[in-house]
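Omission of a single protein chain aside, the complex is shown with its protein chains in their original locations.
Just so it is clear, A and B label the chains in written order, and each chain counts residues from 1 on its own.
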Amino acid sequence: MPEAVKAGTVDRIDFAEVVREHQAMVFSIAYHFLHDRPAAEELAQDVFLQLYRNLGGLESPEHVTHWLRRVTANRCIDVCRRRKLMPRIGLDQIPEPSSPAGVADPLLERRLRQLVASLPEKWRALVILRYQEDLDNEEIAALLEMPVGTVKSQLSRALDLLREKASRFLGEVE
Amino acid sequence: MNRLEDALRGALRREEPPAGFAGRVLAAAQGRDQQRAVSRWWFFRQSPRLRWAAAFAAVVLLAGGGIEYRHQQRAKAERAKDQLMLALRITGSKLRLVQERIRWIEEAPMER
Partner (left out) sequence: MRIAIVFLAGMLASASAQEIKMPPGLERLGAKAEESVDVTLDGPLLQFASRVLSDKDPDEARAKKIVAGLKGIYVRSFEFAKEGEYNQAEIDAFRAQLQPPTWSRVAGVKSSRGGENAEVYFKMATGGDIGGLVVIAAEPKELTIVNIVGTIKPEDLADLSGEFGIPKLDFGARRQTSKQTPPPAPPKSKGKEPE
C-alpha cells in the first residue's frame, strides 16, 4: 500500500485504496469472529468509517494495518459481549459457498470455523489473529495489550480445546 | 506445525467481503462529507449531459439488479444445499454409530 496513505494528507482516492487493500482482512476477522456474514459486513464498514475519520492521524501503512487489526478485534470482542452471540446455524448464517483451490475438506473447515466462533471472545481473537493474520505472540500481545505470556498460555489452551472438540466431531476415540 | 494448526490456517483464510462492499463503504464515507455532496449536486444540476448520464446509469443499475437478484437466489439455494448436506451427514454419522455398536457387540459375544 505504498501510495494509499500519505502522512498528514489523505484524500478520498487514498481512502478508497486503503479500503480495497484491507477489506478482506477486516471483513474476515469480523466474519471468523461473529460467524455471521451480514453482521461482519456491518462491523467492517463501521471500522472503515472510523478509519476515515481518523486517517489523518495515522503515520504509515504499517500503522494503518495495525490500527485496523486492533480496532476490528476490539470491536468484535465488544459486539460479542453485548450480544452474547451464540454460534447457531441458521439458513441466513450459513457461510456463502466458496470453493477456493486446495480446500481438502469443506465440511471440516466449516466445522472448525464454527468451533473457533464458539470460543470465549479473547481466545477467539488470539486464534484469528494467529491463524488468519499469521501474527506471532509478541505482535498479538502488542495489538491486544496483553502480556506475551498470557497470549502464549491462552492460545495453547484454546488450541487444546479446539483439538478436543474437533476430534469429538470426527467421531474419534481418544 | 501440527495438523490442527494447518487446518486452522485453511479454515481461517481471508475471504473477500460481499460484492460491492468497498463501494458501500466509500459511499457511506462520502455521505459524511456534506460540503462535497452539495457541490456535486450543484454541478449535476448545471449539466443536462450529466442528467442523461445519470438516467443511463439508472437503467444499467436496474439491469444489474436483475443479475444481482439471480445471484442472490443462487446463493440462497447454495446455502440450502449446505444445510441439506449437513443434515444428511449428521444423519449418516448417527446411523453409522448405531450400526458400528451393533456390529461390535455381535463380533464380541463373550463380552455381553
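Simple rule for what comes next: a contact is a pair of C-beta atoms (placed from the backbone, for glycine too) under 8 Å apart; a residue touches a chain by one contact, two chains touch by 3 or more.
In this text the structure is predicted, and so the values were computed from the model without any measurement.
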In the full complex, displayed partners of the excluded chain: A, B
Residue of A:Arg20, A:Arg70, A:Lys122 or A:Arg163 in touch with the missing chain, whole complex considered: A:Arg163
Residue ranges of subunit B at the interface with the undisplayed chain: 2-4, 7, 74, 76-78, 80-81, 83-102, 104-106, 108, 111-112
Contacts of subunit A with the absent chain, listed as residue ranges: 86-90, 104-105, 107-108, 114-115, 118, 163, 165-168, 170-174
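Everything that follows uses one rule, which is that only the chains that are shown with their structure count from here on.
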Gap in Å, rounded to a whole number, between the CA centres of subunit B and subunit A: 17
Residues on subunit A engaged by subunit B in the complex (per definition of touch): 12, 15-16, 19-20, 23-25, 27-28, 31-32, 37, 40-41, 44-45, 48-49, 52-53, 89, 91-92, 94-98, 100, 102-104, 107-110, 112-113, 116, 127-128, 131-132, 134, 159, 162-163, 166, 171
Interfacial residue positions of subunit B with respect to subunit A in the complex: 4-5, 7-18, 21-22, 24-26, 28-30, 32, 75-76, 78-83, 85-86, 89, 93, 96-97
